[in-house]
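On to chain A.
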Amino acid sequence: MAAEFTMPQLGLTMTEGTVIQWLKAVGDPVALGDTLVEVETEKVNYQVESTLEGVLLEILIPEGSIAQVKASIAVIGQPGELLEKSTGKPDEKALGKTEATAAVSPDPKGEAGADLPQQAETEVRIKASPIARRLAREENLSLAEIPGTGPDGRIVERDIKRHLEKRKVKVSPLAAKLAEEYQVDLSAMSQDRRIMKNDVLAQVAQSSAQTASVSPAAVPLTGMRKVIAERMSMSWQTSPHVNMTVEVDMTAAMELKEKLTQATGQKITFTDIIVKCAALALKEFPVVNASLIDGKIVSHDQVNVGIAVALDNGLIVPVIRNADHKTVTTVRQEIASLSSKARSGGLSADDMNQGTFTVSNLGMFGIDHFTPIINPPQSAILGVCRIVDRAIVDGGEIAVRPMMNLCLSFDHRLIDGALGAQFLARLRQLLEQPLLLL
Partner candidate 1 sequence: MRTITYGKAISEAVHEEMTRDESVIVLGEDVGLMGNVFGLFKGFMEEFGAHRVIDTPISEAGFTGMGVGAAMRGLRPIVELMYVDFAPICFDPIANQAAKMRYMTGGQVSVPMVIRAPGGAGRRNAGQHSQSLDTLFTHIPGLKVMAPGTPYDAKGMLKTAIRDNDPVIFLEHKLLYAQKGEVPEEEYLIPMGKADIKRPGKDVTIIAWSRQVLSALEAAKQLAQQGIDAEVLDLRTLVPLDWEAIEASVKKTHRVVIAHEAVKRSGYGGEIAAQIMEGVFDFLDAPVKRVAAKNVVPPFSPPLEDAFFPGDKEIVAGVLEVVR
Partner candidate 2 sequence: MGIKQYGKKTALLFYREMVKIRKFELKAAELFMQGLMAGNIHTCAGQEATAVGACQALQPTDFITATHRGHGHSLAKGAKLDIMMAELFGKETGYCKGKGGSMHIVDIGIGMLGANGIVGAGIPIAAGSALASKILNKKEVTLAFFGDAASNQGTFHEAINMASAWKLPAIFLCENNQYGVSVCIDRVCNVEHIADRAAAYNIPGKLVDGNDVFAVYEAVKEAADRARNGEGPTLIEAKTYRHRGHYEGDPQMYKPKEEIEHWKGKDPINHLHAEILKARLAKKIELDAIDAELVAEVEQAVEFAKKSPYPDVSEVTTDVYADDNERSVAR
């Protein structure tokens, strides 16, 4: 049965996208992961991969037009199939046209000769040699995707062969691009199914762990290291960082930790509690949760807290989505799962996408103070230091309390000192008085 391909949500706050270019033509075969359409959102262009398989039966939103997120923009299915539901004009159109376009399916015999003039409106004749056409047919390739190097731009055999060589590794075009960028060796990856974008990103994480042990004298920046270098440079240069520190009395938090551990059977950590408190604080101070993108303040509905996880040769930041809605226990479970995935290289892009705030805990190294660098496009990052018994003055008396420093870095373009201070103060308050979490 034919299905609708909808405008995907390509960013937390995306509401609509502009179709820049259809990369398939009606009648072209579409495989999972094939780059289907280029969409522009807020000045960022995405190459959207298809999540449906079959033949592109109809294009509902032409190039240059805008569609709302989740609106139907294309119909993909087997030739001759119709859409099951009809929700008004686009689908009716789809139904009506599907019959006509079904006749223009990639039937090599060309029995649909009579219908071809219709198709001519939407398609320019692609020049390809007979053998190129045949190979494309046999391999289910779309000639529209293949550049021709023959005379007059004719697609010739070598062009198909080149394309097939690339595809031999069974990689989606986007994944192929990413692999090139991150210098991932596709042939080293599992070939049991087509390699998609997520797989490459996961491989990126994994391979950085593998390369750490090899350290010749001068090693060029590759993979994750390179990405981190670029991102941290960019962040440092773009966001005016303000660093703010508070001391937190972790007595109550420690008690909470033990009690929760007992009650749930989960090994609750301080990070879990900090994440929860930070999430709530972020809810109260939405500006700290926001992003500054291309001169625009982008507010985020969700509070997605990322946890910096150290790897052998870098770090990775899996994200706890909607952390404000989650219990500490849930946070614990997710952090445990994500960390384990991070270490085994099993993180997916979804695990790492759309973070709005990051928590970086270096307490286990005995750090008392540090200046974390913001993770763009976020606006703030919380550095967590060690918990150490210190002598403090409480009610005029010297007491010994477990004290922990929180080091907040924030982007002064968006967050002023006062606001940042308020946020940090609130965070301390929540940690010192966990009952406020209720």
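On how the list was made: all candidates are chains of the complex that A comes from, given by their letters.
The rule is short, and it goes like this: a residue touches a chain if its C-beta (ideal position, glycine included) is under 8 Å from a C-beta of that chain, and two chains touch if they have at least 3 such contacts; residues count from 1.
A quick note: this is a predicted structure, and the numbers were derived from the prediction, not measured.
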Selected neighbour of chain A [touch, this complex] from 1 or 2: 1
Interfacial residue positions of chain A with respect to candidate 1 in the complex: 129-134, 150-151, 156-157
